[in-house]
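Of the protein chains in this complex, one is absent; all others appear in place.
A, B and C are the chain letters, set down in written order, and residue numbers restart from 1 in every chain.
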Amino acid sequence: MSVKNGRQFLSIPGPTTVPDEVLSAMHRPAIDIRKGELVNVTARLKDDLRMITKSKGMPFIYIANGHGAWEAALSNVLCRNDKILVLESGSFAGGWGQTGGTIGLDVEVLPGSWRKSVDPEAVEERLKSDKSGDIKAVLVVQVDTASSVVNDIPAIRRAIDNAGHGALLMVDTIASLGTMDYRMDEWGVDVTVAACQKGLMMSPGISFTVANEKAMAFHQKANLRTAYWDWTSRQGSEHYQTYAGTPPVHMLFGLQKAFELIRDEGLDNIFNRHRLLAGATRAAVAKWSEKDEFAFNIIDPDDRADSVTTVLVRDEQKLGAIHEYCAEKCGVVIGVGIASLSGKALRIAHMGHINAPTLLGTLGVIEMSLNALSIPHGKGGVQAAIDYLAASVPR
Amino acid sequence: MSVKNGRQFLSIPGPTTVPDEVLSAMHRPAIDIRKGELVNVTARLKDDLRMITKSKGMPFIYIANGHGAWEAALSNVLCRNDKILVLESGSFAGGWGQTGGTIGLDVEVLPGSWRKSVDPEAVEERLKSDKSGDIKAVLVVQVDTASSVVNDIPAIRRAIDNAGHGALLMVDTIASLGTMDYRMDEWGVDVTVAACQKGLMMSPGISFTVANEKAMAFHQKANLRTAYWDWTSRQGSEHYQTYAGTPPVHMLFGLQKAFELIRDEGLDNIFNRHRLLAGATRAAVAKWSEKDEFAFNIIDPDDRADSVTTVLVRDEQKLGAIHEYCAEKCGVVIGVGIASLSGKALRIAHMGHINAPTLLGTLGVIEMSLNALSIPHGKGGVQAAIDYLAASVPR
Amino acid sequence: MSVKNGRQFLSIPGPTTVPDEVLSAMHRPAIDIRKGELVNVTARLKDDLRMITKSKGMPFIYIANGHGAWEAALSNVLCRNDKILVLESGSFAGGWGQTGGTIGLDVEVLPGSWRKSVDPEAVEERLKSDKSGDIKAVLVVQVDTASSVVNDIPAIRRAIDNAGHGALLMVDTIASLGTMDYRMDEWGVDVTVAACQKGLMMSPGISFTVANEKAMAFHQKANLRTAYWDWTSRQGSEHYQTYAGTPPVHMLFGLQKAFELIRDEGLDNIFNRHRLLAGATRAAVAKWSEKDEFAFNIIDPDDRADSVTTVLVRDEQKLGAIHEYCAEKCGVVIGVGIASLSGKALRIAHMGHINAPTLLGTLGVIEMSLNALSIPHGKGGVQAAIDYLAASVPR
Partner (left out) sequence: MSVKNGRQFLSIPGPTTVPDEVLSAMHRPAIDIRKGELVNVTARLKDDLRMITKSKGMPFIYIANGHGAWEAALSNVLCRNDKILVLESGSFAGGWGQTGGTIGLDVEVLPGSWRKSVDPEAVEERLKSDKSGDIKAVLVVQVDTASSVVNDIPAIRRAIDNAGHGALLMVDTIASLGTMDYRMDEWGVDVTVAACQKGLMMSPGISFTVANEKAMAFHQKANLRTAYWDWTSRQGSEHYQTYAGTPPVHMLFGLQKAFELIRDEGLDNIFNRHRLLAGATRAAVAKWSEKDEFAFNIIDPDDRADSVTTVLVRDEQKLGAIHEYCAEKCGVVIGVGIASLSGKALRIAHMGHINAPTLLGTLGVIEMSLNALSIPHGKGGVQAAIDYLAASVPR
């Protein structure tokens, strides 16, 4: 007995649902890579990246996932044994830091909590104590996909400025870009790292760095640069140099279409949509959490991301049963807890190509599972989500 | 302010959502039409049609929509001026009858209601009165897409038998096949009409007739046969004869995949899924109908189809506002009332490639619209649907 | 040992290669059929049909293959027992005539040859002898796909006029439209029949009729009209009426793209391309025919169509070997002879989505097969085709 057959709902926090238009854009014959259309595609993609990151900086497009872009960002601006300060608020800043360790950097983690955003005061304090300027870069994620926290990037910028410190501010926007506002130039971010498979709605395999002038100045002195990641050679005049070799033809077609969808909807509309769907999700989770089997991982409502919601589930067996019921009985794949939250949380993604019926269907199936599995929860979660959306979206 | 961008939900009662696998199956280069793979596809499709209609009869595949198959069915078994008895229970039996009128048949409508199923006793009575056997065929739909009624085909068969009448029983299963049980041979149906774009999950453009031996005997004497529809020439040994000309290559690829999906899920599982999703829909509609702005079109719960639910809406302006809000704000296209219910009803489709999250998302958006538009309704419709499904789909 | 793997070349005279853009256009989710985009698609398709047939007449779009459109055309303008005069020059006018026979028309064939175009003088003579005006319509194909003849439609029009006869001129352009010039209004054609799967480059399943005012006047009195084909009901204001029921959603998407490709290239450029590729084919066939195993089916060079070339092959076993070698060893499917030329000819299609390398590759493989199979032929066929094209396509 199942009500599963139909379109699968993929509610994992990346890679997210790829729009049909994007998949279609990838379905065409290969073309020449040295001149003509593809060269124009590349130029347009760079413009779009500037538009999306709100930056006049220099964008670089990598055939790699986000972990590749992490390595690219660090190796292009730093020297062997440079110290980097990693601001913990979940899993991914730490992961980025470890990557730095493997290429020869000295990694210091500023301890934080998986349940809170980064504390700008702690950043300021640590930087003030770095009298000798050992710290060359501060690494932070805007949204941590594991904890579902959102960090206040402008506040962290102010912390650095208040400390009068010259370190680069490097921000990982992989789980936030295209879901909430990000203003690289206005906020004083020096290096942005991004990837295509979450808010940008593209199939994974492409990632990005954007560098401002300060980062390009660091780049001139950096001694960790390697052929594949190197920003300088990627600025060469031949088209293949942009990709340090063969361009990923079909991926670029898909990316172009994804960026076109973003332009068509408009960034502000996109951010509003994400804010509303996140609000609806939180309305449902708040209701379910009236019974203490469930709780928000992120304690402070202001710290909760608009792209994903991590929900703590007390009983690991029940958690497993929810995942299985949603997937096997209803065709909905819910995100699992990862790293320190493995076996302790589920994650509801609400980013990218997602609308009200998709979210309400997903929440509806989760609530259905709670009923069917007799898991204690506050009833009316979906109803709360509906009421929230109805109130927020007038005629 | 919209929460629309994402996959559009198409909740119209046909053509329904085409599975991605089916669309993909149609996306391949053209092939030879005289021998090889395509000839095997045709043979397999005919076998599948027998499986789906539970019949050992002769299937015919038309490049045409359902209206074409109506004409095909009648012209192959009847003679000019033959009388046909049309059993009214909504819009479509009447439409089929009108088609008969255009090809030279004498059409008699047995009056019925748009809010009830066909009354087998009235059928029996009318046939008993046809002492001279003028009536050559009885036409009925299993499900009427307009009214959302389901008719009791075995009971109608018994009515004919009780009357000792020799008329053909011709059943239109366009809105029912692949959504609920249908047993052509066991139920004594002589001619089945079907189309691909509802429960069979294929893009529209293909329709079917299946004929049993009695129908084939009528066929021998029929004088309304024409080249395009003719069953005899379509049984010729050349592959093109099956299609009375060029086969619809890519449509056949899609149809083959759709039938493969049906075989994979299994008819009983498919019927159960539809029964549950219909039940959930009715749970929601029943709740909304606690305020008298809304009502089921079909009065008797036993008469309600598992493929579509027609909901009467008192105020035409409000009805229009619901449609517009769902589509423009949320990306959900709800079916409109048609024919005599135009401007008086909405229709929620729950047939074909549809699962719990898709239905709950659709219902969620409808309820969201009722809230946002301040339309009086019993609250908790979606909650009722969730509770119904949770109770019906155990772990 | 094979050099087959790679893209299959489909050189059959319809259905022809579907452009990737057209297949892609069909690969998208289903949409609403009652309003919005699809309604606009329909309107645009009708405009395009007028552009392609060079007519201000009324176009009708059928879910059917060309045989369906044959039935549609006849049933809309004629009455039971009307006489039609069928002008033989191959297989298909006769087939159309037979269709007329099944719907109640009196069919007279004006005998012709499979190796020559219709003789306008014979037409004039026959019509002159029809003093009582029994003949209501003259049926002719512009190109016969079986014989590969092209008929001179304006000359046939003049023949009718010279005879002072009032019969309708009905022209089947299925194998010519989109490959050579056709001017419905200027040439005085009353009814045009077309289908989508040859020069129009779409997957089969859609066909067309276009009617001028004289045809519409006949239509008012016609008594063979039936619901599915009827022009009057298809002019109704509801969108579904255009298709006499559910529109073929994805087929329309494909057709729209195919027509867009036609507009982009321009009819004159398309006709030139076909003329050149036909010329190249004939250069190769002429060379091969220097040994008398091979001969053009159409004797007079002026009678040879630009869309397909039928080549007589003396020895049926050798003919079979060529087909098998091309298909199994090289991945090229060559058209077979049909009807009276079954086992006696091969057909090389050069229509629709085809360019110089595709044609030269096809001819190259045929010549390769002649060599490999030691079949006597004049050498240098492909060389002649190359020389012809090089001379015809200056820098």
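Note that in this section contacts are C-beta pairs under 8 Å (C-beta built on N, C-alpha and C of every residue); 3 or more make two chains touch, one makes a residue touch a chain.
Computed from a prediction, not measured in an experiment: that's the story for all the values here.
When you scan A:Q98, A:N162, A:N269 or A:S392 for touch with the missing chain, the hit is A:Q98. For the options C:N40, C:N81, C:N269 or C:S342, the residue in contact with the chain missing from this view is C:N269.
Checked against the full complex, the one of A:Y243, A:F259 or A:F296 touching the unshown chain is A:Y243. Although one chain is not displayed, chain C still touches it through residues 1-7, 9, 17, 19-20, 27, 261, 265, 269-270, 272-273, 276-277, 321, 325, 329-332, 353-365, 367-373, 379-380, 382-383, 385-387, 389-395. Although one chain is not shown, part of chain A still touches it, namely residues 7-8, 10, 12, 14-18, 23-24, 26-34, 63-68, 70-71, 75, 98-99, 102-103, 195, 197, 203-205, 225-228, 230, 243-251, 333, 336.
Of the residues in chain B, those that touch the hidden partner chain are 20-21, 24, 27-29.
Going forward, only the chains that are shown with their structure count from here on.
Comparing the contact residues of chain A and chain C by number shows a mostly shared set, over half of all numbers used being common to the two copies. Centre-to-centre spacing of chain B and chain C amounts to 35 Å, using the average Cα coordinate of each chain. Separating the CA-averaged centres of chain A and chain B is a span of 45 Å.
Centroids of chain A and chain C (each the mean of its C-alpha atoms) stand 55 Å apart. For chain C, residues touching at least two other chains, in rising order: 24, 27-29.
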